[in-house]
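These notes concern the structure reproduced below.
For this view, one protein chain was removed and the others were kept in their places.
So, chain A:
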């Protein structure tokens, strides 16, 4: 079982763009009279470009706290934590099933603050696991495709487009390879639960000889270069930044359903500086941290009192019914089941090659 997880994690790691061995931010303590002092060690699978505004604001508020942030891939993050659970104060990861599993196994300690109690139920598990971002999974389409075939607004549109213009689009569609990407696998399992028509879509991908890649970054690069006309299941928080700078690209949040992933933060039970950790988590899910997320990052703020650009509230207002956040519940554990993974991937491969097998 363990090796199964390891491979899966490895794949997830590949999915995390710009994951490097040791990306590190350090804010030395500059004690001010009357301010809390201490240390805080954060390990996260969250790019520096996203985390930096948050850390800076926190450090401005609590200059007495010496702050160390390490950006790790989801696999090193998970394994390093299991090896030394008493090294880190706050653990942030986009790998929801793994974070959930850590909390489920009792590695997290409850926060129990007012901010934690006020946090919406759907975005937390017990008082231990907090989802503090709101990132839709999107399609990115090139202008050429929109001009020729119209803009696909939903999965049904996409399926119809692929079925109708399969030959024209051959090789021009790109998506995650679920057998190599943990994120792609998580989305596949969620989508297959949502509707059996997902398999038709997979078959249509197979028909159009869709390209299978490992990361959102790869997809975005190919789309920007014009190699691909349509990217499916990109992480919205990364896509938004690229699309905003490239007029040839357009981001589509499907209006029938759009998965939403969330970054989960937890405080380990053996956190060496629990007071600082509590302070940081309170900041992260408090109004201020959330405002930073809304205004200075593309992660999407969750706080129910925030509205406007860059918040879950705004996304809900525009896409309402369609948004399907990954449920923060034991269903995530099923994602990690080794046999489940094998079964799903087998089915995926079968559906993907359904047409070619029929054609043979």
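The criterion applied here is as follows: contacts are C-beta pairs under 8 Å (C-beta built on N, C-alpha and C of every residue); 3 or more make two chains touch, one makes a residue touch a chain; residues count from 1.
Please note the rule applied: contacts and distances are computed from a predicted model.
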Name per UniProt, for the chain absent here [options: "histidine kinase", "Molybdopterin dehydrogenase", "Multisubunit potassium/proton antiporter, PhaD subunit" or "Putative cytochrome c oxidase, subunit II (CbaB)"]: "histidine kinase"
Option from A:188, A:204 or A:336 whose C-beta touches the chain left out: A:336
Candidates A:74, A:104, A:261 or A:276 - the one touching the absent chain: A:104
Chain A residues touching the omitted chain (full complex): 1, 101, 104-106, 125-126, 193, 327, 329-340, 343
